[in-house]
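For this depiction, one protein chain was excluded, whereas all remaining protein chains were kept in their positions.
For chain A:
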Amino acid sequence: MTVLMEIKDLKVHYPIRSGFWNRITDYVYAADGISFTIEAGKTYGLVGESGSGKSTIGKAIVGLEKITGGEIIYNGEDVSKPSVRNKMKYNKDVQMIFQDSLSSLNPKKTIYQIIAEPIRNFDKMDKESEKQRVIELLDIVGLSKNAMYQYPHQFSGGQRQRIGIARAIATNPKLIIADEPVSALDLSIQAQVLNFMKRIQKELGISFLFISHDLGVVRHMTENIAIMHLGRFVELGTREDIYNNPQHIYTKRLLSAIPQIDIANREANKAKRAQVEAEYQEKRSHFYDKDGLAYPMHQISDTHWVSTPPTQNSEGTGK
């Protein structure tokens, strides 16, 4: 498969200012040395707890967050500078779906104006073909063309999120960053929107970077999964690698936290969770360095990378 985008040692640090002179005293390491590649037409999941920096990575890739260090290589160019992005019409190819469907649609604009905005900016079309394109997009996300002249507040949450999807695919992008696109929706609507996204992804061959804290959703949507903890990747692999062969204690802990409805084995499950938690607490100092941060990742199979302590490196890479 062709590599669409390469992220090399991405760093996003936020300064903490304090004291009388309001000087920078420390940094929040929202993303610290993140490297991975995105292949065309594939789906990627980014999982982690709140504040682990997953949204920051998404925003940095799409160009909404200023990056502190590292490179984002797209079409052979480093797109971390706004001037480069503007010149190559970067956002025509890389779009974003936002978490809050209501606040991501301008309340004073009609659906037509909202969906036509990226078309107007990137694809110069005449009025008639622009209108045809908007109708076509609304059709793709399953809304009637009557929706064009309505306002965002007139739609339900699921419909609004589909309008957000229509806007994101308006310019035929190659990569869509979906930042927790369904976490604000209730479960039945989640399934509806997710299936829409999955169908669109397959039909249009778009790469997806799916950011979520919901492991069930990520498993349903993506082929490759990265687990993040405190601004660093702790494990990266295919869906099977992560779910069937988790190597990092944090991954195991996350997986054991998926709620299960299994009344017969309730006690056994409880004991298993307790055991995973005990293992986490016990090996914590082993898997994290003295600052409590994850070690750099090492490859343990063709597709599977894990952050292991230096002592295990020889074992891991020598396989």
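Throughout what follows, a residue touches a chain if its C-beta (ideal position, glycine included) is under 8 Å from a C-beta of that chain, and two chains touch if they have at least 3 such contacts; residues count from 1.
Here, contacts and distances are computed from a predicted model.
One subunit of the complex is not drawn; among "Molybdopterin synthase catalytic subunit", "ABC transporter permease", "Gluconate 2-dehydrogenase subunit 3 family protein" or "ATP phosphoribosyltransferase regulatory subunit", its UniProt record names it "ABC transporter permease".
For the chain left out of this panel, the touching residue among A:Lys92, A:His213 or A:Lys283 is A:Lys92.
Only one of A:Gly45, A:Gly70 or A:Gly158 touches the chain withheld from this view, namely A:Gly158.
If you put the hidden chain back, the residue from A:Val3, A:Ile16 or A:Ile258 that touches it is A:Ile258. Residues of chain A in contact with the chain left out of this view: 59, 62-64, 89, 91-92, 94-96, 98-100, 103-109, 117-118, 121-122, 142-144, 146-147, 150-151, 153-156, 158-159, 164, 167, 188, 191-192, 194-195, 216, 219-220, 243-244, 255, 258, 260-262, 265, 269, 272.
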